[in-house]
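Heads up: the structure comes next, in structure tokens.
A single protein chain has been omitted; all remaining protein chains appear in their positions.
Naming follows writing order (A, B and C), and every chain is counted from residue 1.
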Amino acid sequence: MAIQVSVCGPRQCTEEDRQNAFELGRLLAEREAVVICGGYSGVMAAVAAGVKTVGGIVVGILSRADREDANPDLTIAIPTGLGEGRNNVIVNSGDAVLVVGGSWGTLSELALAMRRGRAPVIQLGGWALYNERGNPVPGVARASTPTEALELTGLWK
Amino acid sequence: MAIQVSVCGPRQCTEEDRQNAFELGRLLAEREAVVICGGYSGVMAAVAAGVKTVGGIVVGILSRADREDANPDLTIAIPTGLGEGRNNVIVNSGDAVLVVGGSWGTLSELALAMRRGRAPVIQLGGWALYNERGNPVPGVARASTPTEALELTGLWK
Amino acid sequence: MAIQVSVCGPRQCTEEDRQNAFELGRLLAEREAVVICGGYSGVMAAVAAGVKTVGGIVVGILSRADREDANPDLTIAIPTGLGEGRNNVIVNSGDAVLVVGGSWGTLSELALAMRRGRAPVIQLGGWALYNERGNPVPGVARASTPTEALELTGLWK
Partner (left out) sequence: MAIQVSVCGPRQCTEEDRQNAFELGRLLAEREAVVICGGYSGVMAAVAAGVKTVGGIVVGILSRADREDANPDLTIAIPTGLGEGRNNVIVNSGDAVLVVGGSWGTLSELALAMRRGRAPVIQLGGWALYNERGNPVPGVARASTPTEALELTGLWK
């Protein structure tokens, strides 16, 4: 089986998020990783487009029970019918979880990935977390470029 | 149907979290709300114990597919077999979502509740969120006591 | 914790199914069992109405992520947002699974309950199963009345 990397991010994203997601998709597909994403618009569409430029495989784990609104660049669509419960399936499917940009849905994926604790979690942009004493919550690696994000996964050492 | 309130929080919690959760359970049951929780130890056990002192109803939405490790103070146990995917079911079940203390699992519940956007979300202690420009992410109300948390739900105006 | 019994059956049911479901609800609530059902119309509504006549507790495990269309006789509604995936949650929640009448959704619950294999499964009416050699598939007990169905669970010996 190939390496699988999950890429999470919001539907409504910044132009910088979009560029980062596209580049991540391209770089992951070049390394022959299967890319797992949420399958709709925004960051999800950008990463799928990036994968497609090099003919890689990108799987959309959809919240709906059918393929309506699924991004046309997906290689495979999995209509879970779980609503936001599908975020846990996205997170479970990655040997690493890359998080681009910030939204409540995206944060739930980051938190579920950290809760699971079995794969590296890397943030590119997005929100920051502080505990009750005002200190940053540890555990999430931060990258400033897509290339650095891939290095931080440790999957291609 | 009665008012239903979801109370989320970590297994490993502080003594203050435990006291807050117990008091929330007691106050909610006095108001005849059905309490929804995750059904195991820590904050979940404390809220269930609080409900029990006044003979109320507390439902545990379990991650496991059986009742193993379920808290004995639960009135009803729902073994979803969804793992952390059950967090979404907890959040969907509340007319308000009260979050006590901080952990990655708890944060996923907070984020899913905000993503859903259909019920007030109130935090008692726990982590804080900042966006990319260093400003607090808006939307989560903060209470400093259980009584204030219940007032902020707006359910008993 | 009380005994929990899951009652499954179709939205579109016969008048006989409806009477059987109502009577099951009444008998289960008299025995202080918590009744778990799918929470909508047909057999689900009839069992909830039966529970209500004696002031018992009936939980609706809903397919939707909100309470729209939930039966008003439910004591508690759990909007799973899982679609038909909620059938597995219904089945997991019962110390026994009672199946009234026949439909594809109902059959999926019967099959999931038999697959799980941890609780007695009793059929009242409904479809019949034959294997490839034309013999009845063993394992599902058949009752001809609600009282017999409860006896066959073995829960009140």
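Keep in mind that, in the parts below, a contact is a pair of C-beta atoms (placed from the backbone, for glycine too) under 8 Å apart; a residue touches a chain by one contact, two chains touch by 3 or more.
Since this is a predicted model, take the numbers as computed values, not measurements.
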Contact set of the excluded chain (shown chains only): A, B, C
Contact residue for the chain not shown (choose from C:Gly85, C:Pro120 or C:Pro146): C:Gly85
Contact residue for the chain not shown (choose from C:Pro79, C:Gly94 or C:Gly126): C:Gly126
Residue in contact with the excluded chain [from A:Val34, A:Val51, A:Val100 or A:Val121]: A:Val34
Where the missing chain touches chain C, by residue: 82-85, 87-89, 102-105, 107-108, 111-112, 114-116, 125-132, 134, 137, 139
Residues in chain B touching the chain absent from view: 65, 81-85
Where the missing chain touches chain A, by residue: 1-2, 4, 34, 36, 57, 59, 61, 65-67, 70, 72, 74-82, 88-89, 92-93, 116, 118
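Following the convention adopted for this analysis, only the chains that are shown with their structure count from here on.
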Chain copies touching (chain A, chain B) - same or different residues, decided at half shared: same
Multi-partner residues of chain A (at least 2 other chains): 82-85
